[in-house]
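One structure, as structure tokens, below. Some questions next.
Note that one protein chain of the assembly has been removed; the remaining protein chains are unaltered in position.
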Amino acid sequence: MNGGHDLGGMHGLGPVEAEPGEPPFHEEWERRAFALTLAMGFHGAWNIDASRHARENRHPVDYLSSSYYELWLKGLERLLAERGIVDPAEIGHGHAAGPRPEGMRPAHDPETAAAILARGGDARRDGAAPPRFRPGDRVLVRERAVPGHTRAPRYCRGRVGTVDRDHGGFVLPDTNAHGLGEAPQHCYSVRFAARTLWGEAASPHDAVYVDLWDGYLEPAP
Amino acid sequence: MNGGHDLGGMHGLGPVEAEPGEPPFHEEWERRAFALTLAMGFHGAWNIDASRHARENRHPVDYLSSSYYELWLKGLERLLAERGIVDPAEIGHGHAAGPRPEGMRPAHDPETAAAILARGGDARRDGAAPPRFRPGDRVLVRERAVPGHTRAPRYCRGRVGTVDRDHGGFVLPDTNAHGLGEAPQHCYSVRFAARTLWGEAASPHDAVYVDLWDGYLEPAP
Amino acid sequence: MANQDGDAPPIAARVKALEQVLVEKGLVDPATLDLLIDTYETKVGPRNGARVVARAWTDPDYRRRLLDDATSAIAELGYTGRQGEHMLVVENTPAVHNMVVCTLCSCYPWPVLGLPPVWYKSAPYRSRAVLDPRGVLREFGLELPEEVEVRVWDSTAELRYLVLPERPAGTDGLSEEELAALVTRDAMIGVARVGPPGARP
Partner (left out) sequence: MANQDGDAPPIAARVKALEQVLVEKGLVDPATLDLLIDTYETKVGPRNGARVVARAWTDPDYRRRLLDDATSAIAELGYTGRQGEHMLVVENTPAVHNMVVCTLCSCYPWPVLGLPPVWYKSAPYRSRAVLDPRGVLREFGLELPEEVEVRVWDSTAELRYLVLPERPAGTDGLSEEELAALVTRDAMIGVARVGPPGARP
């Protein structure tokens, strides 16, 4: 989606502000929202792409005026509501109105959780179609103004870059976020001259590298 | 600028909502903000491009959460402050702290105002450089991610269209908004196939026409 | 952070204070403000555009002049001035449907349509009219056949656009004035068609 989260290249958002001490969390609720999101993720009721989409898919004012962990909370609430795991009314009352949905396992204990964290989630997949591009190929990023999830930022769509490396086959976020399967494709690092993206406002020496899936690209004309 | 005002092609902003009766104004302050903006515009202390930039050049959350006449008011306040005509503190106190700046004429009476409205403001200018393009020419919209005012929407930058007609020489907003002169250029209606702008999400039959100045364009490769 | 204009008093009070300051400085005349408001609230409106459309429907020469040089043809009927200095009229046909937007602000042809409605100025219309015109038209109740070409005019410069809708069937006997009464503002923005007599909402 062309959403408020797609920030690359926007003006008017102000200076980058340093912060003394830079604690990872600023309020107790941020700690809990962070941990709840991770812990509920362990259940596998959604994947990371669905969870990114649940955070980004909202009015730009809502997105841009919410803090980072506020977006995590809103995303989590939406995922839980959409899947019938927690009704918003239950949060309003502060108590569960029913048991956990059938088929969901009980809470992960600390040891299991630690093992899941350490294992991580490998997003690389065998079975992708053969790569259509090779390092050095000039590619055009296709315009696809679809309302769903995608990881091609607007600033590089319709622009020509050069494939820098092939990362291998990876789960495709565009389908995976919407329950349409992992549909793995090769994912490439594509180098764009900064001037291709921003015109003469940019330095002729600089470049931006964007990781883009095979289907996002076509051979440059 | 790539600002929150550049809305063409964004998702997530909700449905278009009809309104019963559709009054031009909803509150008395809207009437006054509208009229104050017009009346102060008559003084010629700024031009229409500067006034558009004063409205758009703000944080996207400020822009998108302000109503239309709220943006007019904020723009007017900024123009008045930047030019030393009204200090924000005077608005705070509700009284003028000093006379009107030297060189500014007194208020326009109703008859003069009516005549100015009826005359309008012709933005066409002689003296533009000869047009570099003709109807039928294929043109590429240059990327110019400048922080100042421009009227080339992001959605058509880097895209190829066809010149539909030449409107003649017009004041260039990019310079005029910033007090850098009218620098007139030919302005064209450029036709873009909807699929060029949005990919397969769009109908193959549809097109978007955008009015673009000569310097925004280069010959399509 | 979001509001760069700082902590401001409630907006109605702010506007009142600003008017007071400008009046005290002798820069605005309250009678002039009243005139400006009255002009755009009660005098200038889509009935002007409707008369232009009805004339074009009944007078082939006028229609031709309107499509060739809209500013002059519209001035013939007395509609001129601010935000109508450079007019273009785009004509709907069975094969082409035109629709007008201003994605960057809310440019609108004041002398023929008056001030724009809230939806025209809204972020949803400005974002979607160019991206998904058929979806927007559907929300206005207009479902266009796939083969009709939709042309969206983004008013990014000082040109102002008026759509010349198709004359509805069953209006052969109507006078110019009766025809004008059929023409809606939405049809002249291009988010509706003009319905036959008696079918108006």
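Per-chain residue numbering starts at 1, and chain names A, B and C are given in the order in which the chains are listed.
Methods note: contacts are C-beta pairs under 8 Å (C-beta built on N, C-alpha and C of every residue); 3 or more make two chains touch, one makes a residue touch a chain.
Computed from a predicted structure; not experimentally measured.
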Have a look at A:Ala50, A:Val160, A:Cys187 or A:Leu217 and name the one touching the chain we're not showing. A:Cys187
Among A:Met10, A:Val139, A:Ala177 or A:Leu217, which one is in touch with the chain left out? A:Met10
Interface with the unshown chain - residue positions in chain A: 5-11, 13-19, 22, 24-29, 31-36, 38-40, 43, 52, 55-56, 58-59, 61-62, 64-65, 68, 70, 73-74, 76-78, 80, 85-86, 88, 90-96, 98-100, 104, 106-110, 112-114, 117-124, 151-153, 155, 167, 170-171, 173, 187, 189, 194, 197-198, 201-203, 205-213
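Assume only the chains that are shown with their structure count from here on.
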Express in whole angstrom the distance between the two chain centres, defined as the mean CA positions of chain A and chain C. 41
Using the average of all C-alpha atoms in each chain as its centre, how far is it in Å between chain B and chain C? 17
Distance in whole angstrom between the CA centres of chain A and chain B is 34
So which bits of chain C are touching at least two other chains? 1-2, 131
Would you mind listing the residues of chain A that make contact with two or more other chains? 2, 14, 64-65, 145
